[in-house]
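One chain of protein is taken out of this complex; the other chains stay put.
This part shows subunit A:
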């Protein structure tokens, strides 16, 4: 919708009116007026507001910045270690009883490091651009091992690991008798 000012301006110009609005914009060509912040070519089209056809200088990020690659790789390597405090807190909240929620948490916490350790090759591919990739790989695996150690500790405090002698009681065979004995009161 054309602005009323614009229309007014257009209407006035057709009348050849000398009255000009302060904020009116002229979209039609008028060589007598070269003022305003409009610069037009010899073409007859008026550019919209704010348009400039000069190219803008490029200020995008450099993809191949070495520092940043290193940073990202270290982020990947230290990921598991950052998970440990959160896991600690989850373990503390879920308690030592044996019920469905703690078991689910323990299973999840145990399974994730193991899965990560099993897909080490995919991780190494992620890390291949950095020049400290072996160290980062080592840190990653250490972090995962610590995570699984945490899960095992949780199992131990819930009493699920067979560390006591009562857990092996069912496997003890009754001892073999060496002597045969019999008799009784004299009949």
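Quick note on the criterion: a residue touches a chain if its C-beta (ideal position, glycine included) is under 8 Å from a C-beta of that chain, and two chains touch if they have at least 3 such contacts; residues count from 1.
By our rule, contacts and distances are computed from a predicted model.
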item	value
Candidate names "Large ribosomal subunit protein eL14 domain-containing protein", "Proteasome subunit beta", "Myotubularin-related protein 9-like isoform X2" or "ER membrane protein complex subunit 1"; UniProt protein name, chain not shown	"ER membrane protein complex subunit 1"
Sole residue of A:50, A:85 or A:182 that reaches the chain not shown, by the stated touch rule	A:182
Absent-chain interface as seen on subunit A, which is shown	159, 164-167, 169-170, 172-187
